[in-house]
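One chain of protein is taken out of this complex; the other chains stay put.
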Amino acid sequence: MKRSQRPTVVAVLLVLPLVLPLVLLGGCGVVARPDAAAWDDRAAQALTDAGSQVATVRLALASAGEGRTWSSYTTVLVVQAEEAAGRAEEDLARVQVPAARADTAAAVLDLLDRAVDLVAEARARAVAGRYDDAGLLDDLDRLEGDLRQAAP
Amino acid sequence: MKRYFAVLLGILTAIGGFVDIGDLVTNAQVGARLGTSLVWVVVVGVVGICVFAEMSGRIAAVSHRATFDLVRERLGPRMGFLNLVGSMLVTLLTFIAEIGGVALALQLVSSVHHLLIVPFVAVAVWIVLWRARFSSIENVLGLMGLALIAFAVALWQLGPDWGELATGLSPAEKPDAESWATYAFFGVALFGAAMTPYEVFFFSSGGVEERWTEKDIGVMRANVFIGFPLGGILSVAIAACAATVFLPAGVTVETLGQVGLPVAIGLGKIGLAVVVLGFFAATFGAACETGLSTGYSLAQYFGFPWGKYVRPREAAGFHIILLVVTVTAAGVLLTGVDPIMVTEISVVFSAIALPLTYFPILVVANDPDYLGEHVNGRVANTLGVVYLVVIAVAALAAIPLMIVTSMGQG
Partner (left out) sequence: MVSLADRDGYDVGLHLLDRQIIGADDRLVGKVDDVELVLDDDGALVPTALLVGLPALLPRFGRRLGGGLARAHRLVREAAADQELPLVVDFDLVEDVSSEVRLSEPAPGLLHRMAHERAADPRRCRVGDLLGLPVRCAALPRRSKVLDLRMTGAPGRPGEHRVVALLVGPGRPGALFGYDRSSEPGPAVVAALIGWLHRHARVVDLGPAVDIDTDAGVVRIGAEASLAPLRG
């Protein structure tokens, strides 16, 4: 070994044992296995994200209904919200649920599922140019409230 | 008369040119999550960019040297090169974000997926850089960027509770749901968005290209001290619009469409159309500026002919760089990376890269060899040192905050 390389090697050997456990503990494995508290955080994040998307869709549809946006703008907004809501659900669904949260998880994922479905329905209406459905806006409103309540 | 017109034009383009994709996205995000409680950072950032731009504008006017000439002259080839690489990477990141922003703005009009628009935008940017005259780029796009004033009008039409907005200005009014780490992270991001380094590279290189002399210092100061703060007001208007519409609804801003939504609610289709035009102009203008800035930086470091006033044949190296960065930017965007995420990263790294160029400029601005009687006065130096500290703190805090808050998620 060249003399000049020695400090580098020593540094790597010193740092590795410090960093590795952190990586493992940090949940960077193939499957994220958070403990109950960490899972709660993730669930709250997913619910907040989905709530944000539902609210966006509601705002977009409401202003489109009043003729305040043009159709392509509304479409882009709603489609992007749909994608983001789907991502929020998938991200949480892929996390290993801690045993203590099995029941909550089912409820939360169910709620997220409803959000994704409703946003998809809203997207279908928006693309078809039917913005004037008061019932849909009410549904979105109610769901937004549910999501907000579920997120602590 | 003509002179006044020139001054006015300069100020107007400085206002329109101040806002870019970083300001649009970051201000809307901050407004939606933290209300107006971070407006003070915009003020700090605007004063900072004024201090920074005035110093480098003065150096450009008196000594005809632009940013990276000075960086290399003061730091030597080795440190200067590290500095160049760091600054160029950040500018490239901003360039990618701006091109993505143009594509997103066009997507809002056409509903064509932005990935399909990116190649056309890249080609358009390159053609403009290759063919168009420097002043026309700046003036046309800067004036079109003024369309973003619609945010201020929309805010007025939205009729927010002004008292509430005003009390929200205090940092103590931070929404309880957000942690102080998130608050600090967005503070750094907002600071980086207001003080993007390329603005200064471009400003000083432009001064050298337009052959400013000591006589132009007055006009330059008018542009900086009137134009940038008014541009900052646009930033604040964007944040306030988001705070009015999104904060109560619990919406976080993740798309450019959301950024414009408050204007649609406040002003309807026409206002929205004006704002989307503003998005396009601001991002396209900034794309040209960042693209040129990468070419300027490299050419200034190596000393080969640069600029839009030299014929392309003579500034071949400069134009090859422009072509390479444009292709690179389009390539990165075509991987499908979200331009908004690139923007979020770019504003944070702007804050990190700021000390690299700020410090040499501050030193040279005190050097009578370059500036003669125009060296920094007491006010400029006091502010200069204060901002040296502010910029250093923001740069050091950026990475830890980014990790702790996972880019503002937590």
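By letter and in written order, the chains are A and B; residue numbering begins at 1 in each of them.
Just so it is clear, contacts are C-beta pairs under 8 Å (C-beta built on N, C-alpha and C of every residue); 3 or more make two chains touch, one makes a residue touch a chain.
Everything numeric here is computed off the predicted structure, so don't read it as measured data.
List the neighbours, among the chains on screen, of the chain that has been left out.
Output: missing chain touches B.
Among B:G45, B:P355, B:G384 or B:G408, exactly one should touch the missing chain; which is it?
Counting the whole complex, the residue in contact with the absent chain is B:G384.
Of the listed residues B:V200, B:A330, B:L371 or B:V390, which contacts the missing chain in the full complex?
Missing-chain contact among the listed residues: B:L371.
Could I get the residues of subunit B that touch the absent chain, sorted low to high?
Missing-chain contacts on subunit B: residues 62-65, 69, 72-81, 302-306, 314, 360, 362-363, 366-372, 376, 381, 384-385, 388.
Note that only the chains that are shown with their structure count from here on.
For subunit A and subunit B, what's the span in angstrom between their mean Cα positions?
Once rounded, the distance between the two centres reads 30 Å.
Residue numbers of subunit A touching subunit B in their complex, please.
41, 45, 48-49, 51-52, 55-56, 58-60, 63, 66-73, 75-77, 80-81, 84, 144, 148
Okay, in this complex, where on subunit B does subunit A touch?
107-111, 245, 249-252, 254-255, 257-258, 260-261, 264-265, 267-269, 272-273, 276, 409-410
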